[in-house]
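Removed from the display is one protein chain of the complex; every other protein chain stays in position.
The letters A and B name the chains in turn, as written, and every chain counts its residues from 1.
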């Protein structure tokens, strides 16, 4: 199944499915933080592994970021979710969670995990329900703290050549909080996804 | 075989599996009382399942942070969303002694955990399950690897002779600062500094003294910069400095201060001492610069100007 292209109809459908999933995640985040989440428009792409950094359109290369990733799999669909958090966001995040002490690396990690649990969990659940599948999630893994994007991606090479990527740039209204959720599906998942989606498009 | 018997035997082997697996399972009710507890937890905590059931989790583990734990648990049960914790965030949730006398290198078991909301048949969340994974091996090897990597990273960032940043890393920082400038411009300046007639020193007194001179100049620079400024060893006897929130005029003053201090710094010789002078070029950041190399270039030209006008002086970029 190499040389696949993502036709417009399929891309559009994934975007809409993601949009609904993102809405659920946004709702949970808004409830956790008692704030309003500006609904992002998900960006769907089919990318080569080497182009991954380009997918991260909302985070500039020189910015310092921290990231968590978490694998998921189910019904022959598999991939990884990557949550990339702009380090400049931690001050506001701490404020939103009513944390008052000094923001150490440890506190940042705690905040990062709280957010990733919600955004990754709810997004995957939302997608899975619409596709009528169930994903099991692996343990999350800290990719790194205080790195720039190229350092982050350099450290983590995968064997997958081509990936279906869904980028979801979250922002909170009135706060300097910026994070990017990236859902990456393996090339092997594409035929299954295509199949599932075709039922919905009928 | 009749139906109840089949159900019973199924229940029996399910429990058997839960008891045997090498992961911990704790189930709590909404008041944080223990409703289930498998062998893994029993064996590692030293508390029998019979003694644990019905007790409050915070009574059994008195060093478990109630505030932290309840925050996690409430998020999970209220939002009906799983939560994961990693050893990097919190080495352990439940404090278990490391049980390996030979291979154990840590005092406690490192843990990853998963918090899972458990709904009853009506769909209401009535229990919370916590799955505990022993990740001591992964954690210890990653910590050791991390320490080695930190050392390597530090080594690859600093110049061995002067303990200043090396050129590569200094340029990385400059590149980042330059990008920040383009978004949010402030008055920063760049100084290039070169030791005058350094070749003569090497030729006259030998490389050992040459190295001492470089170290002495670097020390004057490091001692006189603010914490926000960053300096690097740009080349053999050439140094580069970025001054944050310091316009060209202020930076000129600092450059002159450095020049005078270096002029007065004696570098000891086996029989006596030697003095050196330096030439400097100062360039403030300008909005029309499109890449950081142009900034270095301007400071370099000012430095060249100082050399041409007789050395031991500071020049400003036009």
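The rule is short, and it goes like this: a contact is a pair of C-beta atoms (placed from the backbone, for glycine too) under 8 Å apart; a residue touches a chain by one contact, two chains touch by 3 or more.
The criterion applied here is as follows: contacts and distances are computed from a predicted model.
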item: Per UniProt, the name of the complex member that is left out, chosen from "Response regulator receiver domain-containing protein", "Cytochrome c domain-containing protein", "Carbon-monoxide dehydrogenase large subunit" or "Branched-chain amino acid transport system ATP-binding protein"; value: "Response regulator receiver domain-containing protein"
item: Chain not shown, its touching partners among those shown; value: A
item: Among A:12, A:151 or A:188, the residue in touch with the chain that has been omitted; value: A:12
item: Selected residue (touches chain absent from view) among A:37, A:52, A:124 or A:193; value: A:37
item: Selected from A:27, A:63, A:87 or A:187 as touching the chain missing from the view; value: A:27
item: Hidden partner interface residues of subunit A, rising order; value: 9, 12-13, 15-16, 19-24, 26-27, 30, 36-37, 39-41, 130, 200-201
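Definition applied: only the chains that are shown with their structure count from here on.
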item: Centre-of-Cα separation between subunit B and subunit A, whole angstrom; value: 23
item: Contact set on subunit B toward subunit A in their complex; value: 75, 78-79, 81-86, 88-90, 112, 114, 133, 175-176, 179-180
item: Of all residues in subunit A, those that touch subunit B in their complex; value: 28, 31-32, 60, 62, 70, 106, 109-110, 113-114, 117-118, 121-122, 125, 137, 139-142, 148
